[in-house]
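Let me begin by presenting the structure, written as structure tokens, before commenting on it.
Omission of a single protein chain aside, the complex is shown with its protein chains in their original locations.
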Amino acid sequence: MLGQEVKTTDEFVKGLWRENPVFIQVLGLCPALAVSNTAINALTMGLATTFVLLMSAISVSSLRSFIPREARIVSFICIIASFVTVVDYLIQAISFELARSLGAFIALIVVNCLILGRAEAFASKNTLGRSVLDALGMGVGFTVALLWIGVVREILGSGSLFGVALFPDTFQAWTIMVLPSGGFFAMAMWLLLVNWLNERAAEAEKREQEATP
Amino acid sequence: MSDASHWSVFLNAALVNNFVLAYFLGLCPFFGVSARLETAVRMGGAVSFVMLVASVCAYLINLLLDAVNAPYLKIISYILVIASTVQLVEMLMRKLSPTTFRAMGIYLPLITTNCAILGLALFQTNRGYGFTQAIAYALGAGIGFALALVLMAGVREKLDLANVPNLVKGTAAALIVAGILSMGFMGFAGLGR
Partner (left out) sequence: MNIPGPIQQPPTSAWSMYRAIVGIGAMCALLIVIVYQTTADRIRENQERFLAAAVSQILPAAQTTIAVVQTEDGRLEEAVETPALPVFLGYNADGELVGAVVTAQGMGYQDNIRVLYAYSFELDAIVGFKVLDSKETPGLGDKIEKEPHFLANFEALDATLTPDGDALLHPIVTVKQGQKLQPWQLDGITGATITSEAIGNILNDSANTWAPVLEKNSHAFAIREISEEQ
């Protein structure tokens, strides 16, 4: 990666699969499992996190020459906490129902290791443009990952999708899927799938390399 | 002021609604540190201590912010207090037990981003716990967190010696174990009412 010219669009794309925050980097697990019991909660949480990611990336990248090394973490935390407070109030103003169902977990975005991690690893060392793309990529990757987990949990656990009932009343929902255990299992399932796909891709690449001398 | 009894607050936080296994808080260190029993115990201790301090500070901050009518400063105040407490714990540990400090490595400063501690502060203010209830809550949460961590570490150490397929090794196995542990803890429902 270092020493090569990294295409600008790659900064965005890498967050979607190759460096997906939830399944590859295994960051930001707390909200991934806690609020993914319905698809709409997962979507809202993903979008809120993307917002905070984006705004903090913009702030940190713009201010990076202004913040001395020793004051890094404290400054990042301050900035992230402010934007989380902002998004908290925005959600309450937009939809009271959503705010109620997400509860304290919006505030917990502040300790999502993903945001601090990206600020420290990327935004504080890169230009504004690249940081924005990185933040968007990670955010979208995070939202998609959350949605995967949320959709599975809602369909299996409540028999609905985004609140719309999918099955007739006789459907026996797997309630365990909307309980905490189900969160762990759903994520394990997807992680296994991702690992398997990555392994196959790595093996295919290896065979290709061995074939061409 | 919530009128839940101290004992039920404590039991609830430790077992019935265990922070890791029911609320999904504190997962990063949970999966990161639970590979070895020894580090798990130390992490559990460190987190419990930080939780206790954070709980008291959250209570006081809440009183102050309500008095000056600035509820919007809660999130930022809590997290700054937590960050400072973790710095304090780091310094203390470096002086008192350098081996532990080195063993914990990067995970000690990561306690700051431990959702469990901020979650503790937020839940406690949302439920309107009084001062002594907050202490009971913090103690219960800390012990519950340590308990989940130690159980997880014990199982993972055993798993390391077992014949686990390559695909499942690591995080996927840990997640499945966590799911089963969580189901087990559901059996505590209704305790202490």
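Note that the chains take the letters A and B in the order they are written out, and that residue 1 is the start of every chain.
Here is the rule we go by: contacts are C-beta pairs under 8 Å (C-beta built on N, C-alpha and C of every residue); 3 or more make two chains touch, one makes a residue touch a chain.
Quantities reported herein were computed from a predicted structural model and do not represent experimental measurements.
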{"item": "Contact residue for the chain not shown (choose from A:V74, A:L147 or A:L161)", "value": "A:V74"}
{"item": "Residue numbers in subunit A that touch the chain omitted from display", "value": "37-38, 63, 66-71, 74-75, 78-79, 81-83, 85-86, 89-90, 92-93, 96, 100-101, 103, 157-158, 173, 175, 178-179"}
{"item": "Footprint left on subunit B by the chain that the document does not show", "value": "2-4, 8, 12, 17, 22, 72-73, 76, 105-106, 123, 126-128, 189-190, 193"}
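The definition used in the following text is that only the chains that are shown with their structure count from here on.
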{"item": "Between subunit B and subunit A, distance of the C-alpha-averaged centres to the nearest whole Å", "value": "22"}
{"item": "Residues of subunit B defined as touching subunit A within the complex", "value": "21-28, 31, 72, 74-76, 79-80, 83, 110, 112-115, 117-119, 122-123, 126, 167-168, 171-172, 175-176, 178-180, 182-183, 186"}
{"item": "Subunit A residues within the subunit B interface of the complex", "value": "26-27, 29-31, 33-34, 73-74, 77-78, 81-82, 84-85, 88-89, 103-104, 107-108, 110-113, 116, 176, 179-185, 187-188, 191-192, 195-196, 199"}
